[in-house]
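All protein chains but one are shown in place.
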Amino acid sequence: MFVRRIARCIIAVAMWPIFHKFGSPPWLYAISGAILRWMLPVTLILLVIGAVWGLMFSPADFRQGNSYRIMYIHVPAAVVALAGYYVMALAGAINLIWRMKMADVAMKAAAPVGAAFTFLALFSGAVWGKPTWGAWWVWDARVTSMLILLFLYLGVVALYEAFDNKEAAGKACAVLSLVGMVNIPIIYKSVDWWYSLHQPASIKLTGESTIDPSMLYPLLLMIAAFYALFTCCLLLNMRVELLRRESRTHWVGSLAKRECSDVL
Amino acid sequence: MSGDPASSPLLASQSLCLIRGGRELFRELSFEVYAGQLWQIEGLNGAGKTSLIRILCGLSRFGFEGEVVCNSPLLYLGHQPAVKALLTPRENLSWHVSGDGLHSNTQIESALARVGLSGYEDVPCHTLSAGQHRRVNLARLFLSEAALWLLDEPFAAIDKEGVDELQTLLTAHVKAGGAVVMTSHQALQVNCDVRFLNLGAGVAA
Amino acid sequence: MYFDSLHALLTMDGHGAYVWLVYLVALAIIALLVVAPIRRRKQVLQQLAAQPNHVQPVAVSPSAKEL
Partner (left out) sequence: MSAPGTLQFCIRLLRRQLLLAVRRPIEISNPLVFFAMVVALFPLGLGPALENLAGFAAGTLWIIALLSNLLTSDAVFRSDFEDGSLEQLLLSPQPLYLSVLAYIGAHWLMTGLLLALASPVFALLLNLPGQALGTLVMSLLLGTAVLSLLGGIGAALTVGLKRGGMLTSLLILPLYMPVLIFGSAAVQGAVSGIPAGPYLAILAAMLCLAIALAPLAIAAGLRISIDA
């Protein structure tokens, strides 16, 4: 039994270029279903463990007291928001260059999820600013560049909705997100230069981090959980988008009959 | 497709398939255009004639399946006359043909005369009629060196003698080794072999 | 457990309101991000099951037949 499963994985990997070349909708729908079946529960469990660990078990910060616990939401959300934009831009680039419809589906699914994470990072950053600096909104580097990132996301979503021909919409959004991707480092550096009040990002993934391990481990766990959550939401949205785009095809029709017959 | 297989086709399309608003306009459309041929694309309104021409000339590159190979410089005249109202016919025409190289002033004036615009060369176009705008656009045919012409309803808003003048020009161009793909509702009186492409019934003739 | 009582956990000596606000909003957003697509998927499927509009398979890519 175990050997057969390994063999099936090897065949799947070997077949990858063929499937990848077609990137056929029914195959993608089936694969995403399989991945989600185990990934979604694992992600939710990770989130709960990380939240409980960060909220209840890690010690308070000597300078900020307990308000630093907001970091366990703010930093992962900010990291995933930025990564989400790059995922969207790369999916757009693949759609532009190799004309893969699945990349267009991925880009369309990534935009709202990324925007939601950006909003979450923005909101948590603002609320974290109240006890720390005494004001609901402080124009510091991190929060400002996060706000500009949200504007970039909203620009892409607005452009997608403005087109009637959805294929052209996908291409236009791919161009806009690539332009945005080129500009993000420039925006971040210029905002950082412009206002360097914010404490330097406490985790330097490259250098030695400035916070002690008892606070660091829950944060790393939360970052991993947020990445997994982003992947799950992306796959969930892609499945809906796939069904909507392929609603005329045969396999979706039979799927609808099968799914809804056992429900009725 | 009988055509002289000696020379490679000026324009070849494989299994073109276009779906517009859930309706399938054409499917598995493959044909080749050789030098010396005049293709007329027929079909009811909304049958996708203009979309097909825009696909063939490379303006629309997405939204359809299949592939178009064009290995000759082409001239596309669309519905819009591409004439700037603020410029004069002379400026408009010299701008249009400036893409493929320089043309002397006399050539431009002779082309404008051929389409019946002599005397209007230096009048701003916003004082001219829509038909005259289309004539400025059609004047390009006299100056173009492109072998392949893709014309979308060239005879629209053109009076009787203008149509005859154009038909003689088209036959001369085709006889001289060029090729024309055009959409039109009028029957053509041209004495060279005309191939019809009826979008309703797939590829004919 | 860092906090010795439930009350201490809730107040977090003054910062509890902000921390819990952020965590609740985060929970709401995460729930929205996960539940909404699942519900939309069911809606699309039910819509399709209700009126199966099987135009002849237009965009069936070749590999689908192989499966």
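Chains here go by letter, A, B and C, matching the order in which they are written, and residues are numbered from 1 within each.
By our rule, a residue touches a chain if its C-beta (ideal position, glycine included) is under 8 Å from a C-beta of that chain, and two chains touch if they have at least 3 such contacts.
The model shown is predicted, which means the values in this text are computed figures rather than measured ones.
> According to the contact rule at the top, which chains on display are touched by the left-out chain?
The undisplayed chain, in the complete complex, is in contact with A, B.
> If I consider the whole complex, including the chain that's not displayed, which of B:60, B:110, B:184 or B:198 touches that chain?
With B:60, B:110, B:184 or B:198 as choices, the missing chain is touched by B:60.
> So one chain is hidden, and I want to know which residue out of A:30, A:44 or A:187 touches that hidden chain in the complete assembly.
Of all options in A:30, A:44 or A:187, contact with the hidden chain holds for A:187.
> Hey, which subunit A residues sit against the chain that's not shown?
So the residues of subunit A touching the unseen chain are 96, 148, 151-152, 154-155, 158-159, 162-165, 168-169, 171-172, 175-176, 178-180, 182-183, 186-187, 190-191, 193-194.
> Since one chain has been left out of the picture, which residues of subunit B touch it in the full complex?
54, 57-63, 73-74, 76, 78-87, 91, 95-96, 98-102
Operating definition for what follows: only the chains that are shown with their structure count from here on.
> Can you tell me which chain is nearest the middle of the complex, judged by mean CA position?
If we average C-alpha coordinates per chain, A lands closest to the whole-structure average.
> Please tell me the distance, in whole Å, between the geometric centres of subunit A and subunit B computed from their C-alpha atoms.
Taking the mean C-alpha position of each chain, the two centres sit 49 Å apart.
> What parts of subunit B, by residue number, touch at least two of the other chains?
22 - these are the residues of subunit B that touch more than one other chain.
> Hey, what residues on subunit A touch two or more of the other chains?
In subunit A, 248 touch at least two other chains.
> Tell me, which parts of subunit B touch subunit A in their complex?
It comes out as residues 22, 62-63.
> Which residues of subunit A touch subunit B once you look at their complex with the stated criterion?
Within the complex, subunit A contacts subunit B at residues 99, 165, 167-168, 171, 248.
> Subunit C touches which residues of subunit A in the complex?
18-19, 22, 24-27, 40, 44, 47, 51, 55-60, 65-67, 69-70, 73-74, 77, 113, 116, 119-120, 123-124, 127-128, 130-131, 229, 232-233, 236-237, 239-240, 243-244, 246-253, 255-257, 259-261
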